Every structure is written in structure tokens, then in C-alpha cells.
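Let me begin by presenting the structure, written as C-alpha cells, before commenting on it.
One protein chain omitted, others in place.
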Amino acid sequence: MPEITLVEAVTQALAYELQADPTVLVYGQDVGVNGGVFRATDGLQKKFGRERVLDTPLAENMIGGIAVGMAAMGLRPVAEFQFMGFIYPGLDHILSHAARYRNRTRGRLSCPIVYRAPYGGGIHAPEHHSESTEALFAHIPGLRVVVPSSPARAYGLLLAAIRDPDPVVFLEPKRIYRAVRQEVPDSGEALPLDRCFVLREGTDVTLIAWGASLKETLRAADKLAEDGIEAEVIDPATLKPLDIHAIIDSLEKTHRCVVVHEAARFGGLGAEIIAQINDYAFDLLEAPVQRVTGYDTVMPYYRLEDRYLPGVEQILAAVREVLDYPNGGRP
Amino acid sequence: MPEITLVEAVTQALAYELQADPTVLVYGQDVGVNGGVFRATDGLQKKFGRERVLDTPLAENMIGGIAVGMAAMGLRPVAEFQFMGFIYPGLDHILSHAARYRNRTRGRLSCPIVYRAPYGGGIHAPEHHSESTEALFAHIPGLRVVVPSSPARAYGLLLAAIRDPDPVVFLEPKRIYRAVRQEVPDSGEALPLDRCFVLREGTDVTLIAWGASLKETLRAADKLAEDGIEAEVIDPATLKPLDIHAIIDSLEKTHRCVVVHEAARFGGLGAEIIAQINDYAFDLLEAPVQRVTGYDTVMPYYRLEDRYLPGVEQILAAVREVLDYPNGGRP
Amino acid sequence: MHKPRMHLLASFDIARLQYLDEQGRATQELPDFATPDTLQALYRQMALARLVDDRAVKLQRTGQLGTYPSSLGQEAVGVGVGGALEKDDIYCPYYRETGALLERGVEIEEILAIWGGDERGQDYQHARLDLPLCIPIATQLLHATGVAFALKYKREQFGEPPRVAVTCAGEGATSRGDFFEAMNLAAVWRLPVVFVINNNQWAISVPRTEQTASKTIAQKAIAAGIPGLQVDGNDVIAVRAAVTDAVARARNGEGPALIEATCYRLCDHTTADDAGRYQPQDEVHAAWQCEPLARLGNYLRGEDLWGDEQEGELQRELAEVLERALQDFAERPAQKNSAMFDYLYARLPDAFIEQYDQLVGQ
Partner (left out) sequence: MHKPRMHLLASFDIARLQYLDEQGRATQELPDFATPDTLQALYRQMALARLVDDRAVKLQRTGQLGTYPSSLGQEAVGVGVGGALEKDDIYCPYYRETGALLERGVEIEEILAIWGGDERGQDYQHARLDLPLCIPIATQLLHATGVAFALKYKREQFGEPPRVAVTCAGEGATSRGDFFEAMNLAAVWRLPVVFVINNNQWAISVPRTEQTASKTIAQKAIAAGIPGLQVDGNDVIAVRAAVTDAVARARNGEGPALIEATCYRLCDHTTADDAGRYQPQDEVHAAWQCEPLARLGNYLRGEDLWGDEQEGELQRELAEVLERALQDFAERPAQKNSAMFDYLYARLPDAFIEQYDQLVGQ
């Protein structure tokens, strides 16, 4: 079996579900003939026809809105926003309608939609092409927000997202679209949409990260291991609903935690994770949770983007903070 | 001096600044002839003319976008979204442009804009008229987010917002638009945009709330006082930038904290406040911070809205939790 | 600059359709559907809509309803449009839709429930696939376009019979991008959707002339390259005829169309509004001379198809219908607190069970 990249796993999942379920369709800007600007839909139009894989005119509000009508009539649209930086005009329909249709009609109509978008920085792209605003979507009641971080998880989670009876915002970390290759059997097996993935077991500190930041986080864990520090690395993957209990389980062992994300810090999901740790594991913590995040600035043009993105060194520094925290400092 | 309501204080501030600064203008749906659906702009068009107080066609994306061009040319537009539930089509321009123009042009052009919107539930309005999504805006780098909770603060903060050289999202808690009357001298004196207001001093527990929720929070503090529990009540008012140090100062006294907000819990600003308490005051806390918030559901149609909004009883229960928390439970 | 020579690329005409003039006289031969029975039925439905509106406003005044948007004076648009669809077509309403909803079989008590703060009203017991009332202006136009896509898709992929989506919005909605994005996509994809604009001359306090500088709303169709037509929206026959025709074309694979129905909002915007602040009284007075119920009534009376006796009977019948509905509305048991979560997701994620329990325990 050939090894595939994360973006190829996305294609594979789309192809599987287009094949398996005739109500599934894929649309967006340049997803058809061109196969998507990142090639995530490469070959799909040829295989499934122009009726099921459609190029749209250029209007994100439209892309967000038509899905509601399609889905209410029983289709399962998978809509692509070309970059997360262009999803905002679509937010109104996602928030005001897709996320609310089932609730509004007391279950009469529903919106099994997947809104896909490549997200995150680090590919030296122009302005607006490096957004990480998952927190905006995760705050919206009725939505699910999913971020895969490996080819296998991209495949399994995207299948689950398409099959889910409710709307899912599926954010693909484009910096690692082609970072690793993995064997991903085209089995059609979905992964659960409400469980964390423990990517590495450890007893000394819990590192939580998702998407492309896992690259640096896992690298930091490797470095820590060289010093005899065993980090547990958790990928929540489904940011909403968040499987906090897997995180608490880990804290039972480690008592120390660092959250890493590329998004701006203020109001980022790191905050929610810390708040839930506060809710459920206050007594477990031996040091304040550290956040290693993007700054509360606009993602800079690409010459400075590496200074913006959380790096291995910063993660290591944060781990040192939590490990060195003076014990029992509480009053 | 007559006593005025919060919404009248908004009008008074707008009138003051329209008078004082000829670059200030007010626009939005129904703000002119009709004086706004809540009368926040009552009489302004008559006084300042159709050139400075303008009714727009019905398009929130447009309302968000034109402000950028106006402000870049040196005007100070104050744009009204009729309800916060209709601000989302304007989010793209607020996030992608207003909040970034200064940064994008290295200071060459800037966006001194105020985006006003009535917000929050509790007035038995139709769907979409009761939104509290301040967290979406507070996550956006480059913005300020302000919520007044009294006539005097509405006046002083709105003046500050209009004079601020950067974009401000100014959310007016419509449930208390007419809840209290206060003498508010039309002095033109602004309040700082980065300081908490301590509304009540206390030593036993810190209650943090903003906007309309302060009504229940202050009432809860009164009840607690009857039982000899002295709550300190803090109104952050400028949710971003957040004056965390005033909160920490309070925790130095109280060691216990409850955050109250109407918005959905997951990813709400309660989380950020807890995260910053974790950052700066880990050792001060004697109990996990409690959140009393809206549920992670869509704000229900009005028959159930009182069940959705945080009430006095829930705040009292949360205070009891933090007060009764077993001391020194840390491992 | 001297005037340069230009090459003509394209020309467009915008026309208006009317069958009954302001006095209720036929201005041309009526369409085939305009049998006495149908016209009487249209009259009945408009009268019902007016009655429901009137009562709903009163219920609001006495605290039994929340904000309510009356459609007084605009009954011909709602009833004319609603009646132009086949049962299996899909209607995608905005919020000022009492006439159309009644035509579609939505129950009066469902309409009252919606405005009475109870989501269950949106769970139409008939018209199961029609979209719910839509509050954010113009957004339903894109939903309708998505619906039309689904209908076409299901026809092509699964051999389902041809169906059409019809949607309505106010003229204020035409200032929003959604309107153009919807028409544009529908045109490119040749979707079976009909866009109807209820041009009642006002968007809350903003008059038509401050909403747009275009001479007509119908001409906005030219931007998308689709047919645009204006109809006299106080003439239910014209509305019904134009929409029926556009629906037939859409069903036949000929693509979308835009219909502007001109009328006048003879009421406050909603019960939360006071139109006296901005509507010129002489304009309102003039508009009353054109209103749709009297117009059709005059025609029917002129043709001896209606008289005082029938009117009396009708009013008695409608009053009964309304009272029954009011009773049903009053007797609805309250929703449980848990309803907030019960329909949020198909299955409540574990992460929210704690909140659910807290809510239910309240």
C-alpha cells in the first residue's frame, strides 16, 4: 500500500464518501477542473462528474449559505473555502443558520454539512493566507470543529465529519499537508468526533496541541526525552466538542501541562482548555498551565512569520517553567 | 441635572462628539429619521444634518466595509449594527481590514472606527436579536472590545472609543438600556479604555461580570452581604485589552472568584479570564474559579430565554461552591 | 472630450404586469387559472391573512405574543406567491409571510407560536420540507438557491420529479450581497428557483428611494443575466400569474427568474415600530386606495361573483377558524428546559451532558 500525505488522505476520504453515498457532493472555488489550489480535490471531478464536484463562482458568503439549503433537502455538501482567511464572509450562514437549523425547526430539518478550509501559517503565503481562528468557530453552539494532524486522522476524521448529521468545520493544517507520508488503508473507517488522541505517552508533563503545531510539540517531546523527561502529547483533534476527560486523565499522571497553539493567545482555545482544567482538575495541578501560542498580533507578512509561530524552543521553555514551578506555593 | 438612561447616555456621547469633532459621523440602518430602533441616535440627524447622521441601505457587510475607507481618509465613523445578531456579515471587514489597516500599512493609514451594536438577551425579542458573541471579537488582534454597564460608563467609554485612534467594537447591553437612571454630566470626559471598574469592594470573593449580567451579579452581592459575605464586584468593561491586574489585585484579597457572562460558555471570555488568573495568580486561588454563563446552546426563543440567562440563584450557588471549596486540596 | 463612437453590445427591457387596475377593473383578459372558484379562494386567503395579522398585533399588545410583523396591505404578494407553488415545491420564506405560509398549509397556531417565542412553530406539521421563517435579511435567498440545487441534483441523480424552490424577500433585502450572489449562482447553474421581492416601499424607516437608486427592483435581474419582471403586487392575479409562469419555466429547466411585486406596507414595520415617525400620511392614505383585498373584492363584486352575504359568511367562517387556532395556541403545553439542548445536535455530545443535567435540574 502506498504511503500518502495528509492532503492526499483528504482526497481519499472525499473520494470514498462520494463513492459510497450519492448524496455527498463537493463544491468550492477551483475544486473541480483544477483540483483545488492545494490539490485536495485532485481528480475528483473527473471521477465523479461535474454534477457532484463543482466549481463555484467567487463568493464565500454564497458558499456558506447554499449548503444550508442543500443539506436541509437531504444532501451532504462538503464545501471548501480556499483559505481560512476567506471563510469570514461565510461565517454568518455557518453561525446563524447551519449551526441552528436543527434547533430552529425542532429537528424537522438539519444541516449535515462539512465546511473545509486549509488553515494555519508557515508556508510563506501572502496576507490572509495563514489564519488560525478556530476559536471563533469553536465558540458557536451547534457546530463541531475538527483539526486533523496526520494522514490517518485526516482520513478517518473527514469521513466522520461527512457522515455526521450536523455541521462540522474541518480545518486542514496546510503547513503539514505534505509533511509526512503514512499508509492509510482506504477502509472507509471513520474516527470518533469527540475523543482526544494520545500521540505519545508520558508521565512528567502533558503537552496539548493540534494541527501543524504538533510538529514542534512532538519534536519538543523528543528533546525532553533526551533529558529523561517523558512528555505525554495529546491531540484533541475535535476541538469542539472537547474531550476534556482524556486531558484530565493525563493530568492525573503528570500534574503539569502546556498548551500549544498557533492562534493568537487572547481568547484562543488554550484559554478554554485551561478553564476546563480549572473546572475539573484544579487539585491535580502542581504548576500553572503554560500557553505557548501565537502573539496577539496579526500574523505578519512572511518574512517574520517564523517569529510569530510557536517554536520548539518556546515549548521547551514553557515545559521548564512548569517543571521548575515551586511546589505547593499555594497559600 | 436630569437623570438619564444608558441608551440616552449613548445619545449624549454621540451628540457631544458630533459637536466637538467635525470628522465624526454616524451611520447605520434607521439611525437617521427614525433615530434608531432603540432610539440611541434620537434627534441626532435633526441636530447635525443628513450629511453627518446617515441612514444606509440594508447591508451589514457594507456597513462594516465603508468605515475602513472613511477612516483611512481621516474621518471618525461611528457605525451602528442594528442588533449584534446581524453583525456577522460585517465581521470580515472588521477582522480583515479595520483591525489590520494600521499594521498593514506600517502606520500610514489607520481605522479610528467605532462599531456599535446593541447586544444580549432578555427583552423577549425574536431569534437573532439576543446575541452575546463578544468573545469572537475579543479574539481578533488589533481590535478593542468595550461593554458599558451604566449610563456614566456608557457615556465616558463611548467618548473614549470614538476618540481612540483604533477600531473599537462597542457593545451596548440592551436589556439595561433603560434599567437605571443616573446623572451624567455632559462634560466630554472620557473614561480609560483599559481599566477595570470596581463596582463594589469586598474581601471574600471576587465576582467578575460585564454588561447586563452585572444586574444579577450586583444583586447576588447584595444577598451575600445579607449573609455577611462581602463580594468584590469587578466590571472589566474593556474586555480587550483586559486589565487583568485589577482582577489579580482583587484576588490578593479574596482568593476566590466567580465569572459571570451571558455568552455561551465554551470559548467565552470567562475562559480567557480564568487562563490569565492561572497565568498570574495561580498561587492566590483557594478554589477553582467558577463560571456562571449561558449554556453552550443557541439562545432559545423567548419563552425559554430566562432559563438560558445566568440568574442570581446560579451566581449564589457558584459563590457557595468557591467558598465551600476544601482548602489546600492540592496534592 | 468629443463623444466617441460606441458599439452596442446588449439591450434590456423591464416590463410590468397587471390584470386589475386600482378600481378592480380588468385591464386585459385574465389568465386561465382565474376561474371564479380560484379567485374566491384567493380572496378568502387574503382575508384570512389580514384577520390573522390583525389579531396577532392585538395579541402582542396584550403580551401574548412577542414582536410581530404584520403584512397588512401586502396580502396579494403572500397569497399570490404561496398559491403558485405545487405542494411538493419548496417555499423559502422571509419573516413577513403570513399569507404565503397559510397558502402552504402552515397552521395559524404555528405562526403564532413562532412569534410567541416557541421554536415548535417552525416544526410545520404540513409543508414539512419548506424552510423555516428567516429573520436575517436576504439570507434565505441563498438557502433557496441551495434547495434548488438539491432539487435539480435529486432529479438528475435519483430521477425524482422536477420541483422548484420559491423564495421571497423585502426590497430592503436587495441591498445585500446575498441577493446577487444567489441570483448569480442560480443563473450560472441554471437552478429551478424563483426569487420574489415584496417591494412594500419601506425597510423599517428607509424608503425605497434611499435603499437603491435603480429605477426598478426587477432590473437587478439583469446583473445575473436572468429574466426580471415587475408585477402589480396589489393585484393578486398578476402576482399569481407571474410566479406561476416563472415556476413553470424553472420546472422546465429554463432557470431562475426575479419578480418584483410592488405594494405598500400599510402597517408599522413590526409591533415594536411606530411608522408614524417616518411614513408620510398622504402616502399612506394614497396607498390605501390601492390595497389588494378591496381590489379583488371590487372585481368579484363587479362580476357578480361576490356580495355582502358571502362576505358575512366568510367573515364568520374565518373568525371561527381563527378562534380554534387561538385556542390551540393557548393550550400548547410549555416546552421543557431541555429543549434547548434536545435539538442542538442529533446526539448530544458527552461534553455537554453536564450542562444538560444542570439545566434540567434548574
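The letters A, B and C name the chains in turn, as written, and every chain counts its residues from 1.
Heads up, the rule we're going with is that contacts are C-beta pairs under 8 Å (C-beta built on N, C-alpha and C of every residue); 3 or more make two chains touch, one makes a residue touch a chain.
Owing to the predicted nature of the structure, the values given are computational and were not obtained by experimental measurement.
The missing chain, though absent from the view, touches A, B, C when the full complex is examined. Of the options A:Val10, A:Leu44, A:Ala99 or A:Ala125, the residue whose C-beta touches the omitted chain is A:Ala125. Remark: the omitted chain is touched by one listed residue; of C:Ala41, C:Ala223 or C:Leu348 this is C:Ala223.
Contact with the undisplayed chain is limited, among B:Thr105, B:Ser187 or B:Thr203, to B:Thr105. The missing chain lies against subunit A, touching residues 29-30, 32-35, 37, 55-62, 85-86, 89, 124-129, 265, 295-298, 300-305, 307-308. Residues of subunit B in contact with the chain left out of this view: 22, 25, 51-52, 54, 56-57, 59, 61-62, 64-75, 77, 92-93, 96-97, 101-110, 141-142, 144, 164-166, 193-194, 240-244.
Residue positions on subunit C in contact with the hidden chain: 1-2, 4-19, 27-29, 31-32, 175-181, 184-185, 187-188, 190, 210-216, 218-220, 222-226, 229-230, 241, 244-245, in rising order.
To be clear about the criterion, only the chains that are shown with their structure count from here on.
Averaging C-alpha coordinates per chain and comparing to subunit A, the farthest chain turns out to be C.
Averaging C-alpha coordinates per chain places the centre of subunit B 36 Å away from that of subunit C.
The geometric centre of subunit A is 30 Å away from that of subunit B, both derived from CA atoms.
In subunit B, the positions touching at least two other chains are 61, 85, 89, 127-128, 295-298.
Listed for subunit C are residues 119, 136, 177, 339, 344, 352, each touching two or more other chains.
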